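Note that one protein chain is taken out, while the other chains of the complex remain in position.
Chains: A and B, in written order; residue numbering restarts at 1 for each.
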Amino acid sequence: MTARVTASGAPYEVQGEVSDKDRLNHAMRTFLKEFGAQASIQMESCVRCGMCANACHFYITMQDPKYTPIYKLRPFEQAYSRHFGPFAPLFRLFGIAPSVTIQELEEWQRFLYDSCNMCGRCTLACPMGIDIAELVKEARHGMYAAGLVPDRLELMDRTTKKWGSPATPPEDFADIVNEAAEKYGVKINVDLPKADILVTVAPAELTEHTKALADIAKILNRMGVSWTYSSGGFEASNIGFINGDVELQEKMTRKIIDRAIEIGAHTLLLPECGHAYGAARWESARWYGKQPPISILHMMEFLAESINSGAISVKPIGSTASFHDPCQVVRRGGLKEQPRDVLRALGFEIKELADHGPLAFCCGGGGGVVSCARADPLRNRAFEIKRRQVEDAGAEHFVTGCGQCRITLTMGAKHAKWDKKTESLLELVADNLEGE
Amino acid sequence: MDLLEVARGPALQVSLAIFVFGVTWRLLGLLLLPWRTDHSEPRGTAPSAIVAVLQANLRKMWPHKTFVRATVFQFVNGYVFHVGLAIVVFLFAPHILFIKSLFGVTWPALPSNLVYAVGAITLFSLIAGLLHRLTSPVLQLISRADDYISWLVTLLPVATGLLAIIQVGARYETLLALHILSICLFFIWFPFGKLMHAFTFFLSRGATGVRLKHRGAQI
Partner (left out) sequence: MAETRTLGEFLVERGVSRRAFLKYSSYLATLMALPPSAAEAMAEGLAKARRQAVIWLSFQECTGCTESLTRAFSPTLEDLIFNFISLDYHHTLMAVSGEAAENARLQSMAENKGKYIVMADGSVPMKDGGVYSTIAGRTNLETLHETAKDAFAVISVGTCAAFGGLPHADPNPTGAVAIQDIVKDKPVINIPGCPPIPDVMTGTVAHILSFGKLPELDDLKRPKAFFGETIHDRCYRRPFYQRGLFAKSFDDEGARKGWCLYEVGCKGPVTYNACATLKWNGGVSFPIQSGHGCLGCSEPDFWDKGGFYRPLPTPLASVREHVTEAAAAGAVLGGAAAWLARSQQNAYKSETKKPEEA
């Protein structure tokens, strides 16, 4: 693992003692392995209109053409054209589509990891409907296979392979939960052999945001439902989904779903986390070949359903609130109304950000960007957009439904010396339950 | 054989054959690849794929409000060009005759003078498009030879068509021959460059539309 610099001065990190030739080979093979008709048609469809640039917060704040979303895919589009497209044999014969070089992949690490959150805003801007975010995710598969991911994402990967979680080994999980139970005075079920609902966590909830463990416990206890955490399957965030390690992605997804089925649960409850939703709700069927026999809910979804059905009720706080829409859950996940239902139940007058719902700007931390210190300057610049929009909306409270967004926004505020607090939807509900 | 005979004869035959050959190759080469099915449970009732595809295509015809200001040139000029070209190609009497000779269908034409005006506007929008590509840092980074070639083979029919009707530069039959030859060039290049977006845009938009609709989101 060493930090290096390309000939043009671009920083990159590389893992493993593998020859450049092999790295390149692995990248190309892994990238092309899952390519299908839809991705291919989209790879062929770019007309170089440049409209995607105007959707990306990195381009908007930095005004550097290199952050143009479709540009981030260049080496992989080249690989596609040379090896997979309908004219690929022709191109190779006449030497038209150049081979991808290892130098290119090294150059491109920062475009695929530092300046892309896979937020999908560019997908909504592209007139050809190219799902650039999804293609970046697929490109990362190749980068991981080449050992060309940012070091931090590789560290988290190795930790997760060892512990099953980037935060803690399974044997310490119950301890963390019990500590939280004691600290917040809430009964928290852990490792029950049978339960209807398996609750999972994101790493932040085992470190900075342990109150969340108690918050959901409080709500579930109030509802009187059968639920539990489990040391045999607790990690909902999916580093494989983020960094491109497809094997790990499968492993992590199977772990929590298999565990849930094992304990007889009908519902898998995901924490306030973005990528967890994408990995479990939408991509788990890839591994099982069909929808696994379990209902998979995001925390925001669960809260909204519980409030709407009357299973729980909350006290109105009154006041005003703006909501930050986590990309993977709203724009890419379809849960636009649910957090707003909850906010309205809490008596908030919602002051929407200028870009909200499916068109909201990303917090800037998704896709592993917040984990890479190298990307901090970029992330802090991108944060200026969020700050401006929150200030313009002028609401008292600023709420979100994803722990990583919360961390990113908090870090951004700190760097900008801005005193706005970013709050958790789950915490607001737990702290304002009726009958307290 | 004079130039006009060559243009109307073997040139059209060969170029249209190449067009059909290339488009079939490229389209089938894509459509016969494995289609990825989303086995996850959809949000709500499973939307019919056809409806999702059509909806996506409809929604993509207009940019989201938040993008309009920053992309107003591509948006407006894009439409001026495409609509202008469609009017010229499909609503000009001699062109309708050409299509009739190939497909047997016909429809009423617009007054020719009106089409000339639209043709001129289309020409200007093409030039504006090129100027934009040459002066935008984003486009200068991502553009490739294909963009310029496709631009040229699209410009030539419009330009030679206008030259033919104002009869400037050469005798009419020469201008007409050049116009037809420029169309032949267009057809020959079509399957191999970005002009294929005319065929792929529908499925490209559709694929993302299906994916997002499945999740209860929208394109």
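Here is the rule we use: a contact is a pair of C-beta atoms (placed from the backbone, for glycine too) under 8 Å apart; a residue touches a chain by one contact, two chains touch by 3 or more.
Just so it is clear, the structure is predicted and the values come from calculations on it, not from any experiment.
From the options B:L28, B:V51, B:A86 or B:A198, the residue with contact to the chain not on display is B:L28. Across A:Y59, A:F87, A:F348 or A:F361, the single residue that touches the chain missing here is A:F87.
Only one of B:V51, B:V72 or B:L97 touches the chain withheld from this view, namely B:L97. Residue in contact with the omitted chain (choice from A:G50, A:G120 or A:G164): A:G164. The chain not displayed touches subunit A at residues 29-30, 32-33, 35, 83-89, 161, 164, 247, 250-251.
For subunit B, the list of residues touching the undisplayed chain reads 2, 4-5, 8-10, 12-13, 16-34, 92-95, 97-98, 100-102, 109-115, 172-173, 176.
Please note the rule applied: only the chains that are shown with their structure count from here on.
In terms of their C-alpha centroids, the spacing between subunit A and subunit B amounts to 37 Å. Partner subunit A is touched in their complex by these residues of subunit B: 25-26, 28-36, 38-41, 43, 56, 60, 63-64, 66-67, 70-71, 74-75, 78, 133, 136-144, 147, 192, 194, 196-197, 200-201, 203-209, 211-212, 215-219. The touching residues of subunit A, counted against subunit B in their complex, run 35-42, 44-51, 53-55, 59, 65-66, 68, 70-71, 85-87, 123-125, 127-131, 134, 281-286, 288-291, 330-336, 354-355, 358-359.
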